[in-house]
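Missing here: one protein chain of the complex. Every other protein chain is in place.
Going by the order they are written in, the chains are A and B; count residues from 1 in each one.
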Amino acid sequence: MSTSIQYLLRRLGFYAIAAWAALTLNFFIPRMMPGDPASIIFARFRGKLNPEAMVALRETFGLTDEPLLGQYFTYLKNLLSGDLGISIAYFPQPVTEIISTALLWTIFLAGTSLIISFSLGTLLGTLAAWKRGGRLDSFLPPALAFFGAFPYFWLAMVALFTFGFGLGWFPLRHAYGDAVTPGFNLPFMIDAIYHAFLPALTMVMVSLGGWMLSMRNTMITTLGADYITFARAKGLPSKMVMLKYAARNAILPNFTGFGMALGFVLSGALLTEIIFSYPGQGYLLLEAVRAQDFPLMQGLFMTITLAVLGANWLVDIAILFLDPRTRR
Amino acid sequence: MATRKNDSILFRWIKGIIHNKKALSGSLLVLSFILIAAIGPYITVDPNAFLDTPLSPPSFSHWFGTTGQGQDVLAQTISGARQTLIVGFATGFFVVLIGALIGGISGFYGGKVDDVLSMIINIFLVMPGLPLMVILASWLPPGPLTLTGVLVITGWAWNARVIRSQMMALRDRDFVSAAIVSGERNIRIILIEIMPRMLSLLASSFIGASIYAIGAQVGLEFLGLGDVSTITWGTNLYWASNDLALLTGSWWTFVPTGICIAFVSFGLTLINFGIDEVTNPRLISERNWRKYLPKGKGNDGITPVIKTHA
Partner (left out) sequence: MIQYSLQEWKLTTFASINKMKDKTFKMFSFHCVHQYILKLSSAVLICFILIFNNCVQHEKTTGSPPFVISQEQVSSFVRNFNPLIPSGSSRWPTVSGIYEPLFIYNSMTGIYVPWLATGYEWKDGNLQLDVTIRENVTWSDGQPFTAYDVSYTFNLKKTNAALDPRASWGYLKSVEAINDHLVRFKFLRIFVPGLHALTEQSIIPKHIWENIDDPVKFTNPNPVATGPFTEILRFDHQIWELGRNPHYWQEGKPAVERLRFYAYPTNEQATIALINGEVDWAGNFIPAIDRVFVGRDPENHHYWFPRVGGSIFLYVNTTKQFLDQVEVRKAISLAINRELIVRVAMYDYTIPAHPTALADGLAPWRSPTATENGDWVEYDIERANEMLDNAGFKKGPNGIRLLPDGKELFFDISIVSGWSDWIRAAQVISQNLKLVGINTRVKTRDFGAWLSSMQNGEFDMGIAWTEKGPTPYRLYRGLMSSEFLKPVGETAEVNWHRFASDEVDSLCVAFEKTSDKEEIKQIIYRMQEIFVDNAPAIPLFAEPSWGQYNTKRFTNFPTEKNPYAQISPNYPPENLLVLVNVEPK
């Protein structure tokens, strides 16, 4: 078992280096962008502010002329102490506050749709592989691949305007209605699911095919293995062979993919969130980029990176338990 | 001797692709779009010209109607294909090139080289791609070069990883060991002995990367992060949404482009299905002889040996 711990620690060390690289990149890229936030805010007034206002603006946002390297170390120090600074677009709201609400909604929307599409896709893939050449296997993969071929924001747009705007079946925007109060109560939760339904549906539709196909293909390879043939020859019930023997092993690669996708949940919903006006991370990021809100941009990038790394680490642990070979 | 053997691998593989229904139909679909992209701009009206009443529905003079500015949608859809496909395939090419180079070297040499390179690969792999894309695309001057660059930077690592593991697997095979023992140069071993065997992987990587590039490119342009004064499928959608196409019920301004994107990606996906099936014939899902048998037989898994090796 100590080798497992060693393995996990080694991975952790790698993730630390990866995190540092990502955060450093995250510091320097926005600073290489031309223009500074103060002039941009000034210009957003399109001539309604005096040119003399620049001093006041720089003062407000605490923009300094400190050398870049100095700023970099302050940045790292603040990150370590959990201080992400004050947003410029949402002045004077601390970045952590802005991100925390958006984070919950993104995890809810993108997380749910990922879990649905992963489990449904894996199930369908298992069935398709088991009854290879059957109806499910012949029609569903191409059909899903066709849906998956559409840009997902395009499907989202069409869905929004057909079912939301045209038919009026679904709400047009936001994560919950105005009539409910956020909190742990049934009407709110039902309403939140209702609002997430359409965006989640489009996300599931385009990603389902990938999960299904990769499960089907690994499953088919697994089904060719000797131990499956042996299990069948022994006369074990076919359901048992399918689930306990074949699927359990075939799911490993899919599971790794799930871990990766889990990490990317935080950023993956960007376009869907924009189209459905869903108050999540993705929309915030675009807003931050447009307003050159460095602190917000960095905060978002950091949460996303840490989530990706964290999810990967969890997958490492999970694989350790699922796949005895790694436990050597 | 070895070369001839490889030729036959290559030959068999290509023959397999041509005889695979999925790959064939996919290729035809993609080729027809490439043809449109190549000759399209010479046969349509000027896609930039402000011709007619804005947002007029499809008619005889404008088969796909007009945009919010009175430009011809058909002309825009056709000329949009060019840059979209060029960026898509260029990204696919560079992704595979960089992936093969870094992944190949890393997998072939192993040891310290592998440690460093796979560290780099893994760092890029866990880096959140979409936010990085958005930030980079908004920072660099918009245009096809920027898009290609951004997509390559955020997309190469996955291929490198796949190619690396394939390389590691092939490197341990007897024919490579034999070649090393017989004193052949590494570069020759990689190019002559290993690469042909990785052809299907490289091809499907290229296609996968192109699909990713087309999708991501359209998404970025839809956000207004591309050069919206050029005509591409992404900017077509950007302008359609900008002119509130859906609100005004002018479906013709965004449906053709969306369907074109879907067809190209679908065609590419079909080719990939085909490649998978040729390299791993077990994956073939087309209905086989079993459907001519009385119902129930062969479906219950009682005669597994035949079935699994079909």
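Quick notes
The rule we apply is simple: contacts are C-beta pairs under 8 Å (C-beta built on N, C-alpha and C of every residue); 3 or more make two chains touch, one makes a residue touch a chain.
The structure displayed is predicted, hence computed values, not measured ones.
Only one residue in the set A:Gly13, A:Gly70, A:Pro187 or A:Gly224 touches the chain that does not appear here, and it is A:Pro187. Only one residue from A:Ser4, A:Thr74 or A:Thr101 touches the chain missing from this view: A:Thr101. From the set A:Leu23, A:Leu172 or A:Leu306, the residue in touch with the chain omitted from the display is A:Leu172, counting the whole complex. In the complete complex, the hidden chain is touched by one of A:Gln6, A:Thr24 or A:Gln93, namely A:Gln93.
Note on the undisplayed chain: of the listed residues B:Trp13, B:Trp63, B:Phe93 or B:Trp139, the one touching it is B:Trp139. Chain B meets the missing chain through residues 48, 50, 54-55, 57, 68-70, 138-139, 141-142, 224-225, 227-229, 239, 241-244, 247-249, 251.
Residues of chain A in touch with the missing chain: 33-36, 39-57, 59-61, 86, 88-93, 98, 101-102, 135-136, 139, 162, 165-167, 169-180, 182, 187, 190-191, 193-194, 197, 274, 277, 279, 283-284, 287, 290, 292.
What we mean here is this: only the chains that are shown with their structure count from here on.
Mean C-alpha positions place chain A and chain B at a centre distance of 22 Å. Interface residues of chain B facing chain A in the complex, by the touch rule stated above, are 22, 119, 122-123, 126-132, 134-136, 138-139, 211, 215, 218-219, 222-223, 237, 241, 246-247, 254, 258, 261-266, 269-270, 273, 276, 280, 282-283, 285-288, 290-291, 299-301, 304-305, 307-309. Listing the residues of chain A that touch chain B in their complex gives 14-15, 17-18, 21-22, 25, 29-30, 32-33, 128, 130-134, 137-138, 141-142, 145-146, 148-151, 153-154, 157-158, 160-161, 165, 216-217, 220-221, 223-224, 228-229, 232-233, 238, 241, 263-264, 266-268, 270-271, 274, 285-286, 289-290, 297, 300-301, 304-305, 308-309, 312.
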